[in-house]
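Accompanying notes for the structure given below.
One protein chain is absent from this view; the other protein chains keep their places.
Order of writing sets the chain letters: A and B. Residues in each chain are counted from 1.
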Amino acid sequence: MILQVENVQKSFDGFIAVKDVSFSVAKGELCSIIGPNGAGKTTIFNLITGHLPLDKGRVIFNGIDITRRPAHKICRLGLGRSFQRINIFPKLTVFENVQAAVLTHRGQSLNFFTSVQSLFRRETEELLAMVGLQDQRQAVSGSLSYGFQKQLELGIALACEPAMLLLDEPTAGMSARETNATIELIASIARDRDLTLLFTEHDMAVVFSIAERILVLHQGQLIAGGSPDEVRANPVVQDIYFGKARCS
Amino acid sequence: MARQNWVLIAVIVLVGLIPASGSRFYVFLATDILIFGLFAVSLNLLLGYTGLVSFGQAAFFGIGAYTCALLKKKAGITFALAFPAAGLLGAAAALIIGMFCVRLTKIYFAMLTLAFSQIIWAIAFKWNSLTGGDNGIIGINFPQYLDSKTRYFYFTLTIVTLSLFILRKIVNSPFGRILTTIRENPERTEFIGINVKLYQLLAFIIAGFFSAVAGAIFGVFNHSVFPDILFWSASAEVLIMTLLGGMYSFFGPVVGAAVLLYLRMQVASYTEYWPLILGTMLALLLFFFPGGIVGFIQARTPKTANSK
Partner (left out) sequence: MFATGTSPCASRKGATAREGFVLMSLPDPSFLIIQALNGLTNAMFLFLIASGLSIIFGVLGVLNFAHGSLYMLGAYLTHQCVSFFVDVPGYFWWAVILASLAVALLGGVIERLFLRRLYHREELYQLLFTYALVLILSDLAKLIWGTDQFSVSRPAILKGAVEIFGQYFPKYNVVIIFLGPCIAFLFWFIMLRTRWGRMIRAAALDRETLGALGVNVNLLFTVVFVSGSWLAGLGGALVSPVSAIVPGMDVEIIINAFIVVVIGGLGSFWGTFLGALIVGQVYSLGILVLPRLSMVFIYVLMVLVLIIRPWGLLGRSLQR
């Protein structure tokens, strides 16, 4: 097990956003968390990656208890993440965005006197090629199209060479075609790099086509989990999740 | 890159030729500009590069000036030791003050730096037996080997050039790049594995060090130190210099310092209403030239390759 989440709980002003959630993810697995808006998916990601302090429970990554560690240390242990809304360095170029992550990963971020300009050029270019941004390298990232920014987001996350990646809605706001292309890309990178993936996704077709295991979250609680077929067949899930989705 | 370095060397040589003009006025003005240029660039490491609005940078400038003056005058320590000590004490003060300040963000960071600098001002202002209070410290002489305005000018030119060289190395280094990612998006920077608060603190210490160095040169240059250099309006003034020159360019703040100090010198000879002119200038700048002078020029000239 690469990630173990045990009895995690979090409340905001008395509202329980995540309630006693436990699950684990095996190495190399493609796992998805689904659930209606406000089910607590992003909060769980924020709790795992140290973005929010949790009230109760434990998080263990690669055998190390990361429960109260600061976000930057968790990232250095090899647990990367991307964000639901665009979260890049808008005034820097695409190249500089990814390069910053590469040089941090290579332990050069406290280097005060080497010129940064051509540092790790090859590594950075490789990453840009991997996420399909080689032609945009000199563009100011804030001026890119939404789809490109999402790809850049992925590039930054990959630059840290994580063993496991948490992707929060990697295709949010994309057209159907873009969504498929992005998912293809993510799945192929995960296969090539032996990456463990945990992602949230609103597009059920996507989830059921690529996820090996699906966790269903409802009102802060984990109500089901298993293979796509098991989850599809689960009456509870059908009732509260698909029933609701069809209504709205 | 290479071409820019030749331009810089040419500028340094030209500045070095100012005493040859025989004008005491220009030597005085050039020394002043160099000092405040360094002060503004060190502030800009926080403002333009790290995205931290320090509203109390005058504290470190003042600490440098007072340390150098007091060590020289009260402790009889030679300038050669008092001068570096001033820089180090500035850095130490920045370490202590910075530890508290970097925990806050945005306007609260600005308020806390302002509050700390006011404490230091109040101490300098009230501790008569040490700092001379309102009367300041006067009669700080040039060291013997720098005993003329021209010699002191060359000393200032050397120190400022060296400091700017180091600061430029730093902003073009991997560390400098991380500072810009913090400015752009501290949250994302945390998630590429950076301890953001630590890097902000390091930037704060470096800025404190060079501000104190500038202050130490300033005190001896004027032969006196008064609490006014610590007051919050002094912090505001160096912010204005930085913004006037352009906070997204390394040498912008030097340009800002030069323009502001030159104008003040000129204006002072025929009107006492300098604040009115400065205020109007600042307002126009904010509305019409938010990138400052250098930003304005850069936007209007075609980009040459991608040299920084």
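A few remarks follow.
FYI, a contact is a pair of C-beta atoms (placed from the backbone, for glycine too) under 8 Å apart; a residue touches a chain by one contact, two chains touch by 3 or more.
This structure is a prediction, so every number in the text was calculated from the model and none was measured.
The chain not shown here is in contact, across the full complex, with B. Summary of contacts with the chain left out: across B:Arg24, B:Lys74, B:Lys126 or B:His223, the touching residue is B:Lys126.
Of the listed positions B:Leu38, B:Ala69, B:Ala93 or B:Ala110, the one in contact with the omitted chain in the full complex is B:Ala110. Considering the full assembly, B:Leu239 is the residue among B:Leu89, B:Ala203, B:Val220 or B:Leu239 that touches the omitted chain. Contact residues of chain B toward the unshown chain are 47, 53, 55, 100, 103-104, 106-108, 110-112, 114-116, 118-119, 121-123, 125-126, 134, 222, 226-229, 231-234, 236-237, 239-240, 243, 264, 273-276, 278-280, 282-283, 286-287, 290.
As a working rule, only the chains that are shown with their structure count from here on.
Taking each chain's centre as the mean of its C-alpha atoms, chain A lies 42 Å from chain B.
Residue ranges on chain A touching chain B, taken from their complex, read 49, 51, 70-73, 75-76, 80-81, 83, 87-92, 96, 99-101, 103-105, 108-117, 119, 138, 156, 159-160. Looking at the complex, you find that chain B touches chain A at residues 169-170, 172-178, 180-181, 184-185, 187-196, 199, 306, 308.
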